[in-house]
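Every protein chain of the complex appears in place save one, which is left out.
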Amino acid sequence: MTVQELPGAAAYRPTPPPAWRPRTDPAPLLPDPEPHRVLGTGAELDRALMLKLYAELVRGRRFNAQATALTKQGRLAVYPSSTGQEACEVAAALALEERDWLFPSYRDTLAAVARGLDPVQALTLLRGDWHTGYDPREHRIAPLCTPLATQLPHAVGLAHAARLKGDDVVALALVGDGGTSEGDFHEALNFAAVWQAPVVFLVQNNGFAISVPLAKQTAAPSLAHKAVGYGMPGRLVDGNDAPAVHQVLSEAVARARRGGGPTLIEAVTYRMEAHTNADDATRYRGSAEVDAWRDHDPIRLLEGELTARGLLDEDGIRAAAEAAETMAAALRDQMNADPALDPMDLFAEVYAERNGQLREQAAQLRAELEAEAR
Amino acid sequence: MTVQELPGAAAYRPTPPPAWRPRTDPAPLLPDPEPHRVLGTGAELDRALMLKLYAELVRGRRFNAQATALTKQGRLAVYPSSTGQEACEVAAALALEERDWLFPSYRDTLAAVARGLDPVQALTLLRGDWHTGYDPREHRIAPLCTPLATQLPHAVGLAHAARLKGDDVVALALVGDGGTSEGDFHEALNFAAVWQAPVVFLVQNNGFAISVPLAKQTAAPSLAHKAVGYGMPGRLVDGNDAPAVHQVLSEAVARARRGGGPTLIEAVTYRMEAHTNADDATRYRGSAEVDAWRDHDPIRLLEGELTARGLLDEDGIRAAAEAAETMAAALRDQMNADPALDPMDLFAEVYAERNGQLREQAAQLRAELEAEAR
Amino acid sequence: MATATDKKPATMAQALQRAMRDAMAEDPTVHVLGEDVGTLGGVFRVTDGLAKEFGEDRCTDTPLAEAGILGTAVGMAMYGLRPVVEMQFDAFAYPAFEQLISHVAKMRNRTRGAMAMPIVVRVPYGGGIGGVEHHSDSSEAYYMATPGLQVVTPATVEDAYGLLRAAIASDDPVVFLEPKRLYWSKSDWSPEAPAAVAPIGKAVVRRTGSSATLITYGPSVPVCLEAAEAAREEGWDLEVVDLRSLVPFDDETVCASVRRTGRAVVVHESAGFGGPGGEIAARVTERCFHHLEAPVLRVAGFDIPYPPPMLEKHHLPGVDRVLDAVARLQWEAEH
Partner (left out) sequence: MATATDKKPATMAQALQRAMRDAMAEDPTVHVLGEDVGTLGGVFRVTDGLAKEFGEDRCTDTPLAEAGILGTAVGMAMYGLRPVVEMQFDAFAYPAFEQLISHVAKMRNRTRGAMAMPIVVRVPYGGGIGGVEHHSDSSEAYYMATPGLQVVTPATVEDAYGLLRAAIASDDPVVFLEPKRLYWSKSDWSPEAPAAVAPIGKAVVRRTGSSATLITYGPSVPVCLEAAEAAREEGWDLEVVDLRSLVPFDDETVCASVRRTGRAVVVHESAGFGGPGGEIAARVTERCFHHLEAPVLRVAGFDIPYPPPMLEKHHLPGVDRVLDAVARLQWEAEH
């Protein structure tokens, strides 16, 4: 299936594909490049890795479902689900070494959890008892980032600093298709290429930035083509083919680690749910398009292939489902407990030391709280 | 001469050229693309146009020299000379129709003057008696723009508005090599491509952003390649070959005018003088590099070709030089007169109507001025 | 004019939508642009239906880039259009800061009036909606400190309509701050009935009183009105001034009130330090010093990054904090 054949392709790709190549180009690039795939190509598969990917995909989908359910129960303020995009989330987490850094966006709770972060800590931001719920240095996961694309220069700076220090640490930064339009995307990729920083940029092209389809976002033949303008390699991958995403990411990470510089990867995927629980996706896309993507579902794809190859059987499927249920039940229980809140935390860590006015204000709040308590 | 053979090429191009192409690219782009040329290629030349270009180049160089001299005499606060880049400046002005718009940067006084703007009005900003010295709407020249790359989205917005209105107006925006690193460059090109706005972006790659050479600015094989990531055509042109710049610009303007959308053009040129009169270029580049570029001087190139073809003779050369001298003498005289200044102008046109505090402040200044006058 | 039967409850979000719709219908140069403003009608539905009614060229979903949005709006204004730009949330207007400060605010002055910037930048602002970080900033201090901008914020449904009409009609740029938590506030103002344009630069006395003046705007207006009600029990008769326009500032209305009451508290949600309240307190003091029985006090958000949803209620200035400040207006010394 080429990108043009994907469900909703019209929204995905400008039609007709624009003429784009510089005059000095002796040969045209593919106007509709075929993304890299593994599943269905007969490529050899590492069984342990595939089963791990599979288990994490299943767990990830269940996690998304549980988190969305928690919004309905008022246990989360908001949840931007990555259902449909689990292959990207999980592959991102698994492609990294322990010492590497992940720079997630607000949609990438799952990548953080798949990396091993405690789910409650990962969900703190969206529950609303604090902002970042974990120590980024401990987990080498930067704060889930809301201002779009602003995490990308952070990843570059960190990777650059690590390289200067002689550490072979790689930074992987996640961003959406919409985020590629921001100035920070441009500046980050340019710095990365000039500094040959060990950083990998993964664009999850899920077709939409809230309601805005990719065709209104860019006229480029693919987001991977944006790599050209920075002098770095660009890769296009089927974002629902978990082994493919893992492979492309792993290659890029390895390349960065051995001093080969940054890579831009576009993973073509689809956001199956609304932007967040607060969004109404029916306002901007039809259910036929969503349904068509179900045929290209990342779990279904991997499950089908592994089953066909005899690498996975009914038992394995059941075991993965059960493990996911156990995780979900535990998460539900944990999230059903009210978090401990201390209003005085408002003044904690604004600065290393409270200045005069913060001392005054803290005293005021304390007095108010004491008066209330009386 | 390929770009690699240009003087100072090491600073111009990263060595070795980085691998840049997306995996789906079936054929490599030229890692060191050859810029488009006219002079020396035997192409047919339009005599009237060539002589006009020639006269303007000579006038332009003289203008730059005069303006720099005026800084020494304290008649200009600062002057960023475009000596060495006259082919770009002049071609930009001549490639536009009367109804088109020019969006110059702070270095492009010459383009504005070559378009017909009164030199004193064009120099007002740099003399310092006011900011923009002319009515942009009257001349269809946006204010000379200092914050880098910020004029690019303006050009896109104007071109888009014109197209919506049904006017066949094209906007030409000028920016430097350094300016391509700014987020506004990225956002402007992206908007232009998505909207298919009738706008042309001309990057004058003069090798430096103040002291920073291009190799520290980008790792791309050429700045023209940046077009790829926006889905627009990219063109690379020898920026010292005036007919070539004019040709490439004219084609892009024509394309934009007939609804074909935006084009990005990189013109490879060289800033022969310091960044401004206040800069000391010896701190960051050797005189050998500068001298080598004299062989590729835009006036010399055109003069040589026109003479060789018998389109220009000694008389013609003398006439152009004399016209330039006349212009310079007039400019000197005009600029030697102190501009009329009215301090009360501070409060003019902050808003359409002065608000209360501005009325108070204006009254205060008026009282001060009256007290001084007594 | 509206008849009584036209009237039905309308929300502030609807009033804003109606203001744009009426302006677009009257003036073909009015264009709306921003992220998700077209098909979706904006994340707060403030532009709902505009793309359908006026076409995507008049109400345009842009690429996701705020500097690009405002920068292209500058170019559109240069060609004679009147762009109304939506920034999705307060903190997401920051990428457009350079365009706003260095171009939008200065263009008329730079060009000696040749090129005005009739641009409205709509910014949903403030907290109280349970938003996660970066969704609840009160950024008015940045805009107030920038000569060349007008800064306006409605507190009522009627003013939302009237001020936005005035902002779109203004030949100078307006940062139009929309209090997010009042988007769904209602009144019996009818979106079907023609409504008055509210003048920019005029504060309004929302409640008359004689003991002290509460000077406030936007999301804090309802808080102050509630506080004024509660204060009656304590024997204070509070006047509430809704500034509506931070720039230009209506010294006349504010000072007339303070001279009468002799005491004032400025109330806003934005952080106190370096916030609007400093300017307001300072200018009221400069102008009314000998009428003041006590220093002008300020009740504001704490000087901290906006808190997470579960803690925001401790940060936001509420009725009690307003009353506490009123109590500190040195009544004993006088009474």
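What to note about this one:
Residue numbering begins at 1 within each chain, and the chains themselves are lettered A, B and C in the order written.
Please note the rule applied: a contact is a pair of C-beta atoms (placed from the backbone, for glycine too) under 8 Å apart; a residue touches a chain by one contact, two chains touch by 3 or more.
Being a predicted model, the structure only gives us computed values, none of them experimental.
Shown chains touched by the undisplayed chain in the intact complex: A, B, C.
Among A:His160, A:Lys216 or A:His296, only A:His160 touches the chain that is left out of the view.
Although one chain is not drawn, the whole complex shows that of B:Leu53, B:Leu126, B:Val245 or B:Val268 it is B:Leu126 that touches it. Only one of C:Arg110, C:Arg165, C:Lys180 or C:Arg206 touches the chain withheld from this view, namely C:Arg110. Touch with the chain omitted from the figure is made, among A:Arg37, A:His131 or A:Arg332, by A:His131.
Contact with the chain not shown here comes from a single listed residue; of A:Pro33, A:Pro104 or A:Pro147, that residue is A:Pro147. Of the options B:Val78, B:Val120 or B:Leu164, the residue whose C-beta touches the omitted chain is B:Val78. Within the complete assembly, residues 77-78, 106, 125-131, 146-148, 178-179, 181-184, 209-212, 216-218, 279, 283-284, 339, 341, 343, 345-347, 350, 357-358, 361, 365, 368-369 of subunit B touch the chain that is not shown.
One chain of the complex is left out; on subunit C, the residues touching it are 67, 91, 94-95, 97-98, 101-102, 105-106, 109-110, 133-134, 137, 141-142, 144-148, 247, 249, 270-271, 273-283, 285-286, 289, 294-298, 302-305.
The set of subunit A residues touching the chain not shown comprises 130-132, 134-138, 142-143, 147, 150, 152-162, 164-165, 171, 183-184, 186-188, 190-191, 194, 345, 348-352, 355-357.
By definition in this document, only the chains that are shown with their structure count from here on.
Taking the mean Cα position of each chain as its centre, B sits at the greatest distance from subunit A. Inter-chain centre distance (subunit A to subunit C, centres taken as mean C-alpha positions): 36 Å. Touching of two or more other chains is recorded for residues 62-63, 65, 67-68, 95 of subunit C. Annotation for subunit A: residues 181-184, 216-218 touch two or more other chains.
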